[in-house]
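A single protein chain has been removed from this complex, and every other one stays in its place.
What follows is chain A.
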């Protein structure tokens, strides 16, 4: 590969074969790449896109669960849900900071989210009509996020890897908390168990879609694997998730809505694994392209928060400037 690009803020440099090979050698030695290190422009762009999408997913992800904070059925659950949604906002914050080390501002990224230019995880474009969804999201959605993110703790880009270590700890807590919520429902009345089953019926397939298209249809995977941004392919991670999750559903006494799901002892080099039915890729692309049930509502809610908050941000800025001016004036006296 031979290409032109920017390196750092110092100016244009040619990305010669030599440069790329030296960079690849660092990656292969498992050295962490830090913000001021030279890096190919493609590496920087890939990371900005990926970390940005990840940050946006955390922020948009506050909405479907935030939907139940005021209606949580017990004070313990309410506090846990509030803390969870707050954690997701915190994840957004670390991730925006990690992306900022690559030379893009939080404002810029926010504007790209609001304009529809930047994407976020398709999963958050599904509605949360019932309380059971708070359990299912924790169990399946945070569970799928963990599968994706554990390998990112070893991502070649230092700031992203470090952010992921902290995020993963909290995500596993969310996953256990969600599962525990479902246990309560499944130990409860028939109505509660039905509510849990209905929720899994709605979230199972969208959770599998979180891992992205099949490897054969995934456009950026190969280079990302080479640069050790990614460590496992979409299909590998999806398989791990299914194998880990199906027994958990069984323990709950619930089923996953896949008539083709079957244990296959040959899978995973003879360790066994589940064969599963085909994902509805038409639905996946529909949601990714912005036409899921909640896409418009999610962006509208984010825009509203951003636009309604403008006067607050302006005031904070104006106040900080006034204060600084007063301090300068005082110092001059």
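Just so it is clear, a residue touches a chain if its C-beta (ideal position, glycine included) is under 8 Å from a C-beta of that chain, and two chains touch if they have at least 3 such contacts; residues count from 1.
Basically, contacts and distances are computed from a predicted model.
UniProt records the chain missing from this view under the protein name "Phenylacetic acid degradation protein", selected from "ABC transporter ATP-binding protein", "2-oxoisovalerate dehydrogenase subunit alpha", "Phenylacetic acid degradation protein" or "NitT/TauT family transport system permease protein".
Residue A:191 is the one among A:18, A:191 or A:333 that touches the chain missing from this view.
The chain that is not drawn here is touched, among residues A:51, A:85 or A:102, by A:85.
Although one chain is not shown, part of chain A still touches it, namely residues 59, 62-63, 66, 69-79, 82-83, 85-86, 89-90, 92-93, 96, 106, 131, 181, 184-185, 188-189, 191-192, 301, 304-305, 308-316, 318-320, 322.
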